[in-house]
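As you look at this complex, bear in mind that one protein chain is not there, while each of the others sits in place.
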Amino acid sequence: MVNLEVKLSNLRFKNPVLVASGTFGWGIEYNRFFDIGLLGGVIVKGLSLNPRQGNPPPRIVETPCGMLNSIGLQNIGLEKFVSEVLPQFDSIRTNLIVNIYGSEIGEFVELAGRLNNYKQIAALEINVSCPNVKAGGAAFGKDPEVVFVLISSIKKVCDKTIIVKLTPNVTDIALIAQAAQSAKADAVSLINTLTGMIIDTKTKKPFLGNKFGGLSGPAIYPVGLKMVYETYEKVNIPIIGVGGIYNADVAVQYILAGASMIQIGTANFVEPDISLKIIEGIRRYLEDEEIDDVNKLVGLAHN
Amino acid sequence: MVNLEVKLSNLRFKNPVLVASGTFGWGIEYNRFFDIGLLGGVIVKGLSLNPRQGNPPPRIVETPCGMLNSIGLQNIGLEKFVSEVLPQFDSIRTNLIVNIYGSEIGEFVELAGRLNNYKQIAALEINVSCPNVKAGGAAFGKDPEVVFVLISSIKKVCDKTIIVKLTPNVTDIALIAQAAQSAKADAVSLINTLTGMIIDTKTKKPFLGNKFGGLSGPAIYPVGLKMVYETYEKVNIPIIGVGGIYNADVAVQYILAGASMIQIGTANFVEPDISLKIIEGIRRYLEDEEIDDVNKLVGLAHN
Amino acid sequence: MKTIVLNNDQVAKDTYYLQLQVPEGFKYEPGQFLMLKINKLNEPLLRRPFSIAKVDETIDIYYKVIGLGTNILKSYKKGDLIDFTGPFGNGFDLRNKRIVLCGGGIGVAPLIGLKYFLDSKNITSHCFFGFNSKEDCFVDFGEIATLDGSLGKKGSVVDLLEDLDNSFHVYACGPKGMLKALCELADRKGFSMDISLESNMACGFGVCLGCSINTINGYKQVCKDGPAFNYTEIIW
Partner (left out) sequence: MKTIVLNNDQVAKDTYYLQLQVPEGFKYEPGQFLMLKINKLNEPLLRRPFSIAKVDETIDIYYKVIGLGTNILKSYKKGDLIDFTGPFGNGFDLRNKRIVLCGGGIGVAPLIGLKYFLDSKNITSHCFFGFNSKEDCFVDFGEIATLDGSLGKKGSVVDLLEDLDNSFHVYACGPKGMLKALCELADRKGFSMDISLESNMACGFGVCLGCSINTINGYKQVCKDGPAFNYTEIIW
């Protein structure tokens, strides 16, 4: 028997497989396919203080081995989340992680502070890829100082495990990860989507209503993997790997690169129960390699 | 009849289709498949002052809809290039563009100065994605000031058309393009490869001999397209679009995004005469759309 | 889930008739759709939505060859396994009025099942279907209009509905242009109408929020709130 259990700060996870924000709804929708209690954890869709409409359609388009999305963080807002979604997690036996964002630091802090009151929530994942209204629209996650201030402020009002979700659209992602570490983040997750676009040659206009979108899916996994690998050499806090994972082999690659846990995103759309298959695949890999504990795999590619 | 001819500084190109450095050898190798004189231009593989061995194998691996390469700029060096390759271009009726790099500014400048003497060469493409020895290994192309100094210095010794090839592995590629423009570059070409890696789960080690490689191919085209689109709004010099182009539709997307010309890279390996098919496809698109000049297409997606 | 392809024949120009074995316990309502994974590769990556035209002995789907996915789909042979999720979406909302089905092109597909269902309940309905040309037609019932006049009445199927009044309820599916024209007609004539919409989809069951359309009540998801919507709700 191999051990798949992993720990992150004071949390225990049955296995290192999480599902990525924005690709798993509020979690419960997937119960029609399998018992989501079998997952290491569920990261629900990006939550903001107030409800958001999101971007104009069309919002998604397929690209070679990937997809672009410009959902624009559509969500029901804190109040409805607390009254309608949270109670359903009373009976779900896995870690609930809430992905949050705001358009300025104050919004993040208020949201984190209020979510701190709910015992169903294990951790917060802070999405710093959204545009920072006060800084003229550039993403929070592109400036290490802003990340430091943001995460420090959140840590003051929230004692849950704090994970910082980093954007890959930067020159040096490890630098941002270091800023998160200095601000006492418990972990970083990387990568969010790469910015991209597609133009419709019939209309001669950008295809997405929002012009630009985030590229995800198998196409981007070599990029995410490299960012995890290089960040692993620069920080001491755990890394959660995400980006294009579509089978157990790629999941294992992320763990070997230095990820303590991994997230499945776009692949959930293609194969709703892919995360279960990946858990089984990681178990089989460990058995075949005669390694008794998944934690022993983390970062092995650096040796 | 539609016009496909485009101009760049004082050069004329039969059509806007070039072939990308490192994917077309020294050009002549492709004559076994078709008459390379039919191309808008040929950008030959990265040349350095002295011959270079390149990186240890394995050097390439396939990824979803893409490939990673870590060739490491293997090449025969200036002397052999001048004596063995250049004379063959006397009889080839297309624009020869030489892609160059150095490990420090002085090397670039010497190379550009010496290449300035050869009439067979129409333009130089300056590859600033290679590691800068003096700056501790970070690429030249990540620092706008370095790009400014480098290109200004090259312009002093070389009066050929100067194209600056930009790396996408930066927070703000338009900023680098602006630096190139300030230094009086004649054009920028983007994008070079995205840095990525793959880990072999059998050996638990990075697959490539050099660990990291450059991701190219269809997978990356939405990223390249977006960078061309945003750079078009920030600079006045022509943009040459490159990254994942594999058919005429994607080529037209790049032109609509703002590229005056485009380069075909990885697709040359898959289909050696793809560049000819893309020229024909662009022509057919213009005919279908009843547009009489490819130059009228440039940047239309911004309207 | 996987099921067996029982038939995949061309029935009109670029139009194929796909029959799948009905998996045990499979339930569906007219108006719902399946998401098909076309091959085992990462290209095409996402599943493609197809309306269930009808389910009795088999699950019937009619599809038009458009791009990457449908070009591969047409090479499936009897006996091959195909991977589906669903059925997803809401069934048509049945109204207590005189019922008209109006379809254009491949949009006729979901209406076939509705007609079949209404017949089984002894509810009378009138069918009007439009195609570009005779060679595009894949139904053998209903009044037909073709743009080139090669079958039925020459012109748009919308013209066939000129006589409707507010005692009618229309279920419509088809290309955007046709649906827009129908909406204008409905405004003019006063009949009520549900229209079945399309959108690029990633999941098909409401989690990606990618298939939004704009309505007077804000963005709605085609896959979960539709695919049929009351026409007065849509902002084009």
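Just so it is clear, A, B and C label the chains in written order, and each chain counts residues from 1 on its own.
The working rule: a residue touches a chain if its C-beta (ideal position, glycine included) is under 8 Å from a C-beta of that chain, and two chains touch if they have at least 3 such contacts.
If you're wondering where the values come from, they're calculated on a predicted model, not measured in any experiment.
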item	value
Visible contact partners (per top-of-document touch definition) of the missing chain	A, B, C
Identified contact with the non-displayed chain, of B:16, B:144 or B:218	B:218
Identified contact with the non-displayed chain, of B:40, B:66 or B:243	B:66
Chain A residues touching the omitted chain (full complex)	64-65
Touch residues of chain C, complete complex, unshown partner	41-43, 68
Chain B residues touching the omitted chain (full complex)	22-25, 29-30, 32, 45, 53-54, 56-62, 64-67, 69, 71, 74, 217-219, 246, 266, 268-272
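Just so it is clear, only the chains that are shown with their structure count from here on.
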item	value
Chain contact graph, described as a line, ring, star, complete graph or other shape	complete
Farthest-lying chain, centroid of Cα atoms versus that of chain C	B
Computed distance of Cα centres, chain C from chain B, in Å	46
Chain C residues counted as touching two or more neighbouring chains	42-43
Interface hub residues of chain A, defined as touching at least two other chains	64-66, 217-219, 246
